[in-house]
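Only one structure is covered here, and it is reproduced in the block below.
The complex appears here minus one protein chain, its other protein chains still in place.
Up next, chain A:
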């Protein structure tokens, strides 16, 4: 294992063009991962704002409401506004999940490019809650 890594690096040093390409690929993938994580944070921020807005709409009185779309303020019927928000929420959930599962693939790809072992168990499907509860009780972990 370790020896083969050494050989690869030696090869990279002999061919600077190839090594530059390899390094830029590693950097690019690393950058992508960071951007994705930032994206998830931004989406979650929007998701929480939408949730707060939906709450406010539900509690607030009146049949029409103001809604900011980008830099534009629009007066909408309340029903239409909450419908739009709910649609956005659904879209956000899907988007976040998609990013999260792609992130796993990317992280493992990066590990591979850096000649490290893949992170154990990263691509596993999760256990159901019920299965996890029995297993945890056996391992002596409460909750």
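Quick note on the criterion: a residue touches a chain if its C-beta (ideal position, glycine included) is under 8 Å from a C-beta of that chain, and two chains touch if they have at least 3 such contacts; residues count from 1.
In this text, contacts and distances are computed from a predicted model.
J.: There's a gap in the complex where one chain should be. From "Trafficking protein particle complex subunit", "Phosphatidylinositol-glycan biosynthesis class F protein", "RuvB-like helicase" or "Related to GPI transamidase component GPI16", what does UniProt name that chain?
T.: Answer from the UniProt record of the missing subunit chain: "RuvB-like helicase".
J.: Considering the complete complex, identify which of A:18, A:55 or A:83 is in touch with the unshown chain.
T.: Per the contact definition at the top, the residue touching the missing chain is A:55.
J.: Among A:40, A:57, A:84 or A:110, which one touches the chain that has been omitted from the display?
T.: The one listed residue touching the chain not shown is A:40.
J.: If the missing chain were put back, which residues of chain A would it touch?
T.: 1-3, 6, 37, 40-41, 43-45, 47-49, 51-52, 55, 100, 120-127, 129, 132, 134-135, 137-140, 143
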